[in-house]
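On to subunit A.
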Amino acid sequence: MSTAYQAMPLWVLLSSLLAAAIIFALGEGHPRLRIGINLAAALLKLVLVGVMLLGVRAGHEFIVRLPLVPGIELILHADALSMLFISLSAILWLATTIYAIAYLEDSPNRARFFGFFSLCVAATMGIATAGNLFTFFVFYEMLTLATWPLVVHRGTSKAMQAGRSYLCYTLGGSAVLLLGIVLLHSLAGPQEFVAGGTLADYAGSNPQALAVIFALLITGMGVKAALAPVHGWLPTAMVAPAPVSALLHAVAVVKAGAFGIVRVVYDVFGIELTQSLGFAEMLAVVASITIIYGSLRAIWQTDLKRRLAYSTVSQVSYIVLGVALANPLASIGGLVHLVHQGLMKITLFFCAGCYAETHGIHAIDELDGIGRRMPWTTAMFTLGALGMIGLPPLAGFVSKWYLGLGAVAGGQLWVVGVLLLSTLLNAIYFLPILHRAWFKPPPEADDGLAEAPMGLLGPTLFAGLAALAVGLFAGFDWSPLAWVELLVEREYSP
Partner candidate 1 sequence: MTEALPVLLVFVPFLAGLGQFVLGRAAPWCQQFVSGLNLILVLLLSSAVVHGDPVIADLGGWGEPLAIHLQADGLAALMLLLTAVLAVAVSLYAIPAFRDEPRPAWRFWTLWPLLLASLNALFLSRDLFNLYVTLELVTLGAIPLVLLAGPNKTVDAALRYLLFALLGSLVYLAGVALIYAQAGTLDLALLPAALPEGTLSGPLAAALIITGVLIKGAILPFHIWLPAAHGNAPAAVSAILSALVVKAAIYLLLRLWTGPLEPLVSNDAGQLLGALGATAILFGSWQAFRQSRLKLVVAYSTVAQLGYMLLFFPMAVTAAWQGAVYHGLAHGIAKAALFLAAGNILYYLGQDRLEALRGIDRPLAVSLLAFGLAGVSIMGLPPSGGFTAKWLLLSASLQTGQWWWTTVLIAGGLLAAGYIFRVLRLAFLQADDATAPHHGPVPGPLMAWTATALALLALALGLISAPLLDLLGEMPGGTS
Partner candidate 2 sequence: MTLLDGLLALLLLLLAGRCVTAASLLQAIVAFIVLGLLLALSWVRLEAPDLALAEAAIGAGLLGVLLLGTWRRLPAGSGEQETPWPWQGSAQAIAALGCVALAVVLALALHETTLGPAAAGTAALAQLEAAGVDQPVTAVLLNFRAYDTLLEMGVLLMTLIGTLMLRRPLQDGALAAPATPLPQSLARLFLPPILLSGLYLVWAGAYSPGGAFQGGAVLAGAGVMLALTGLLRGSTRDDLPLRCLLVLGAALFTLSGVLLIPLTGHFMAYPDDLVTPLMVLIEFSLAISIALSLMMLFTGTPGLCRTRP
Partner candidate 3 sequence: MTGFDPFALAAAGLIAFGLYGFCVCGHPLRRLLAINLVGNGVFLALILIARRLPDGPDPVPHAMVLTGIVIAVSATAFGLALIRRQARPEDGGND
């Protein structure tokens, strides 16, 4: 195998890192060139990811090692789990880039925006392919820093408030995470991500230390995954432009947190150890509480993006729940939700952006009759919302179905109750929006059919249809579900 092929994760990372560097160097001039570079980088990344996907499916593992600190390496390692996250991010990045170009047309500071945007995706690629906790942390922090200028992009004092809250939470979280990583390092030396975990030897000798480390790692990552009670930054951050919300909620940030939790449970501690030390149970409880709490808070929000944000708080915890239940079926449900939730939530945020950009609509009660004015957008919104509720055969149903099966199989029937309650709550906060949009009469000043411009509508349609497709065609060979089944099979039969 040639070195260049073996180093694929590095190329994937560099494709957006270099794009970022060039965009920063170009400055505010040359808007066309910038757009060209953005799209070219996104397409190139897609191709690279495709090549890698084929390789991993064929059983190849890509790995790159760079010595960083004495005794510690920067490891980029593409395995099946990485590919799940990478593919999602790469596809959604292309969609989000096109959307952002249209959304920010003629607004100031675009070079800065797109530069940091590319940097965010580069960091996400690093997180997805990180081969040890150290590498994970490096990119995790890079993501934190690169996202901040996007959150405060508008430069208003409200945006600054959101940026500050974002930083307080995420930097606090990463301090906790760093502490956990250093403790783990001093306890067990350098560790790599290995299916089944590497810490089984220490369970007998030092369970308290392991408990502390687990708590620190999960708390540190839980901040980005918006687990209650450290979710506060996410709803505040919705003041950012719509593409940034898409990035936060679907492409990168919360996913990075959830992905990290998956890594810690699967590849650092291992499922068996997590379960035998009793951590799995606790994690499941925290996730369940977040699911219910997020949905409840969502009901009372009157701002569309804020309601969607609380919905994310709730939905991302499905992933954590699936992992915490610690059996194959639930794991499938949780991991596949990583993709499903991403597609559905990005559709919803794209739609919210279309509403805001085309008609200046932010509050839910301004949505009356919007279905008639923007039928395509509203149709996509409906698809996303119904998927979130879990209507068969949409994507959300698939995830919840496997989660439920897993809960039954594991004998944890209370989880089924949580799922049902959550579904009910989802319906309570989504259905009224759909009712308003389709059945309420539009306001007086109805200016007839006025769809969003093609640059916004295109990505929205793409995301919405993709969300539909992953549910409808879940049984097919290349669907995310099939990939996750393959992955879980590998994870559970080491």
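Here is the rule we use: contacts are C-beta pairs under 8 Å (C-beta built on N, C-alpha and C of every residue); 3 or more make two chains touch, one makes a residue touch a chain; residues count from 1.
On the choice of candidates, all candidates are chains of the complex that A comes from, given by their letters.
Everything quoted here is computed from the prediction, not taken from an experiment.
Student: Pick the candidate touching subunit A in this complex: 1, 2 or 3?
Tutor: 1
Student: Once bound in the complex, which stretches of subunit A touch candidate 1?
Tutor: Within the complex, subunit A touches candidate 1 at residues 24, 27-28, 66-70, 72, 74, 108-109, 111-112, 137-138, 141-142, 144-145, 148-149, 152, 154-157, 160, 163-164, 167, 171-172, 174-175, 178-179, 182-183, 185-186.
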